[in-house]
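Here we show just some of the chains, and they stay where they sit in the whole.
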Amino acid sequence: MQIGMMGLGRMGANMVRRLLKGGHECVVFDINPASVAALVAEGATGATSMEDFAAKLTKPACAWLMLPAAITGQNVDKLAALMAPGDVIIDGGNSYYHDDVDKAEQLRAKGIDYVDVGTSGGVWGLERGYCLMIGGPDNAVRRLDPIFATLAPGSNAPDTAASSEALHTAQLGYLHCGPTGAGHFVKMVHNGIEYGMMAAYAEGMNILKAANAGKKTRDVDAETSPLPTPQYYQFDIDMAAVSEVWRHGSVISSWLLDLTADALKQDPELAGYGGRVSDSGEGRWTLKAAIDTGVPTPVLSSAVFQRFSSQGESLYADKLLSAMRFAFGGHHEKPKSDTGAKAT
Amino acid sequence: MQIGMMGLGRMGANMVRRLLKGGHECVVFDINPASVAALVAEGATGATSMEDFAAKLTKPACAWLMLPAAITGQNVDKLAALMAPGDVIIDGGNSYYHDDVDKAEQLRAKGIDYVDVGTSGGVWGLERGYCLMIGGPDNAVRRLDPIFATLAPGSNAPDTAASSEALHTAQLGYLHCGPTGAGHFVKMVHNGIEYGMMAAYAEGMNILKAANAGKKTRDVDAETSPLPTPQYYQFDIDMAAVSEVWRHGSVISSWLLDLTADALKQDPELAGYGGRVSDSGEGRWTLKAAIDTGVPTPVLSSAVFQRFSSQGESLYADKLLSAMRFAFGGHHEKPKSDTGAKAT
């Protein structure tokens, strides 16, 4: 079927490629004409402006936006002004689901269907297919089924006959999760879980890295807690090999572990990284949803907060702790430079 | 090659089966004669006592113990008294690695090699193979290589040529991690990570479950925090379908997620469970290792502590919080019975 794609960054462009390969007709637009030209060369129909883009879509039109969350809203508004009742706009970016809920209500008044799609798969999606979490009105989602089926990984997994339609498409890698907003809600929680899993691996590997602590000379002063039983910390663990062996038959095998093992094979000391871990909005939104609904999330929040700390944001709190220790106990801070030496 | 197996519970018996299928000769012993008889019927050589077991092993003997951690130590001592220099004893149970380090030193004096093997794979190991994390002296571990190769999953994964011997066996699902104790140390951290991953999924799914909070009537009283924006919590999420779709192409796909999806397909409300989550020793030991070595583990510890809470162990602390709230603010506790109603 025909679909319009607006926003031809890495994600958008790769999705068009997967759709073209699946036999769909793609009308593409981006503010960067080179991005358009590249896909035209691969078989897409190019548009020179948003107006041209809208005009080239056969009615009822299907237009997919793959834009940064910060500019999605304004572009939806512009595009909606060029569209007619019965058309459908799909937001496939990393939007906050609140915005989807609000926008859907606004567009419903114009007779335009608004569908939100959370996509997971990152840079691997072109090859593996994208895991799609979809929110929107039934009829619109149903109409887009051929598009979703092509973008999703498909049925290479040996699944049994599904007991419901939801389970059937889920086995193919896409799912209609509920009304508009539900797609990004489920994707948001997916990312929250991702943070927690990543932190679980990272903390565990950090313990493995410290398993030779008993071999190291340790400062002996009142500000350094002694290692009580050095005889139990004499192991030099091969980080790459351990992450590899866990991939085979262990309870903690996962795709994230596959990637971790690859990364550690190339650089077991991770010397190429400084340790400043960014966080995108989804982790924060997940926590806000948990707080609103009163759901305890000690693990997911610890993962997010550790990222904040890695960004240097615990600095004032840490200074205050040192100030208190000095005030009641006369404890002087150990210089930070010692830390570096210790960490290597 | 020949190997003795002592302790024929679910794990030990299945390992024997996998070894027999791999062409090894197995001498088996258990205090329960029926367990011995069952495996004799499948081709193993049975022993009627520990003395008989030791006598039937060809020198230099290899004896694998698959016993509960609490009785491993005393059985190793008894068996060691029946063995000779050059023999090797393997502890494949869930022992604390401290005990392995101590025991290895003790047996070294007698010329007996002590090897510890952490095994992951649970009830699925017979079919999938066991992920083996091994600690012990080089020569002993090398001698046991055919056994490890059979127990481990093997090379069904499309791996590239390994750049080291460690990576080579790791790709087959077994790894010599270091001297005795290193195997259970790596297995311990594996379980710590497992706790964290499980909690990440559980917390995230719990948020999905609460996504329809805006549809529910909520108590309006000073002791209930209001839901600020009910319009954003109107989703009835199909838990089984979401866990299924995440298996296909998402960043959080994993074997634990495969099992979760299966469990939710059968019982989406998890009505068969009461919510009391046991913890075995490994999670606790992981935290102790982190504390000893000064490694921050906010995620892994939160996962362990949530299990303690599920076991009812936060009760006195919670009562104390209510007592303080009454003392400074005159707040009366809401009855617990309200909670149940709210949770359904």
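A and B are the chain letters, set down in written order, and residue numbers restart from 1 in every chain.
One rule holds for everything that comes next: a residue touches a chain if its C-beta (ideal position, glycine included) is under 8 Å from a C-beta of that chain, and two chains touch if they have at least 3 such contacts.
These numbers come from a predicted model, not from an experiment.
Note on stoichiometry: the full complex in this file contains 4 copies of its one protein sequence, with 2 placed in the shown coordinates.
Methods note: only the chains that are shown with their structure count from here on.
Averaging Cα coordinates per chain places subunit A and subunit B 28 Å apart. Residue ranges on subunit B touching subunit A, taken from their complex, read 97-98, 101, 120-122, 125, 128-133, 152-153, 157, 163-164, 166-167, 169-175, 177-179, 181-182, 185-186, 189-197, 199-201, 203-208, 210-211, 213, 225, 227-229, 231-238, 240-242, 244-257, 265, 286, 289-290, 292-300, 302-303, 305-306.
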